[in-house]
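Every protein chain of the complex appears in place save one, which is left out.
And now, subunit A:
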Amino acid sequence: MLKNSVDSSLVKIGRIHHAHKKYNIFTSTRPINKLKQQILSLNKDESKLLSGSLCSIKDNIATKQEYTTCSSSSLRDYKSPFSATVVDLLEKHGSIVIGKTNLDEFGMGANNSYSHIGQTLNPMYDDNKDSETFLDADKYVPGGSSGGSAAAVSAGVCDFALGTDTGGSVRLPAAYCGVHGFKPSYGRISRWGVVAYAQSLDTVGILGSNLEIIKSVYNVLNQYDTKDPTCIDNQVRSRITALTEKLTSIDDAKKINIGISTDYLAKGVTPDTLATIELLASKLFGSGYNIVPVKLPSLSNAVPAYFTIAYSEATSNLSRYDGVRYGYSTIEAGKETTEDYKSFISKTRSEGFGAEVQKRILIGNYNLSSEKFQNNYLKAGAVRKKLTAEFNSIFKLPNALYTLDVQGSDVHSPTKVDFIIAPISASRAPKLSDLVEKEKSDPISTYVNDAFVIPSSLAGLPSISLPWYSNSEKYPVGIQLIGQYGDDQRVLEFAKRVEELNSF
């Protein structure tokens, strides 16, 4: 049970309007008066796991009370007749939803720039949080696509927020905004009611100001849901438990092996980030952990494979937004009526989707076209399998989704590891002004960070982004801890040990 005092909760919701005005965090917020009433009417003796905690929900997760827009013009007035399993679970365990957060349209983006309600800004670098003024020099991007969720936690208006992580969309904004962001193993948390971007990768993630709250929320959401065909069933869950029980306790540092792969560190990492990883490694080594170099040769192909898979699935998933049954349609908008369904649908979609979404749909269609499909989509799937096999070969814990004979060979790591440490991003959050410049001069640059976060998405691995503080810098940078598939609990425990080392 969370020990949130009524007073601190009231302070938090008191900040909502100011924070939203400054950082453009929410697509909608619940009425402050009603939230106040909810907080004041809390039963103090209630012992639900998340009693009285305040949370924000990324606006690609369905709720019944307000619109679920995915920050897209195409769904700007779409109200879901049902709510996501994750939202039901949070409310059942006593959490109070304060609002829905901004994102890159349908989750497609890494800076929270592609939203029909505009850019969300990063509260962490704002040195005058309480003031109305916001200097351009203090305006940083929050990362994306769960930028609104990271900003809500960072601005201190809620205890935690739900995001979705398809290729780093929880971990990157958490790192940029100085909060904790956990992407559990794929299939641990139900996706029923989570609007699909690329559902072989989509994972509900948790952003919070500390590890305790993340653990509590994870424990509530870590449930089998019969409504989601990709949610792992209880049989697999027990298999994972049985496998992890065989591993040595996390407390015995000497028996814990930490992997570092130069394949992660190869591209565009700033000295700043590199130094952080080195420091982390030396601290772990100093505490008795074994540091083991590991090889993941397929990492070099991970980014193109990811974009091929994600864009293809996105193209397919977004086909339903045709304006016929719900959402934006060109007729309803009072424009000219169109003669046939084809022009109606294409007009609706051209007007309803933003530029980035349209770009990704086009690329996805190209990859799915009958000439390219065999070459691209299936090849990407093969890379994904190979990468997963490489991960399986370096972790001590067998992958519960695979039978033992396809766990992969031992060539990549003679010593098997418990966890891998890696950066989250090449550098800190960019300034808003730099981002605009950079996108113009070097559009590929926004993909640099993807190399660090995408591998865990492709292999479905539990990964957490932790803020790492140092003597020299005012603001933390993100570091990433990765575990074998299903090893979520131990990743969270290990994260706690790592945080304990981050004192100076």
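The working rule: a contact is a pair of C-beta atoms (placed from the backbone, for glycine too) under 8 Å apart; a residue touches a chain by one contact, two chains touch by 3 or more; residues count from 1.
Throughout what follows, contacts and distances are computed from a predicted model.
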item: Undisplayed chain, where the name is taken from the UniProt record, one of "Geranylgeranyl transferase type-2 subunit alpha", "Glycosylphosphatidylinositol anchor biosynthesis protein 11", "Glutamyl-tRNA(Gln) amidotransferase subunit B, mitochondrial" or "Elongator complex protein 4"; value: "Glutamyl-tRNA(Gln) amidotransferase subunit B, mitochondrial"
item: Full-complex contact with the absent chain, from A:70, A:284, A:357 or A:400; value: A:70
item: Identified contact with the non-displayed chain, of A:176, A:192, A:264 or A:289; value: A:192
item: Selected residue (touches chain absent from view) among A:21, A:227, A:254 or A:496; value: A:227
item: Touch criterion as defined above, residue of A:8, A:38, A:65 or A:200 at the omitted chain; value: A:200
item: Given A:331, A:362 or A:382, the one touching the chain that is not displayed; value: A:331
item: Positions on subunit A contacted by the hidden chain, ascending; value: 61-62, 68, 70, 75, 78, 80-82, 84, 191-196, 198-200, 226-230, 312-313, 315-316, 318-322, 324-326, 331, 337, 339, 341-342, 345, 365, 368-370, 373, 377
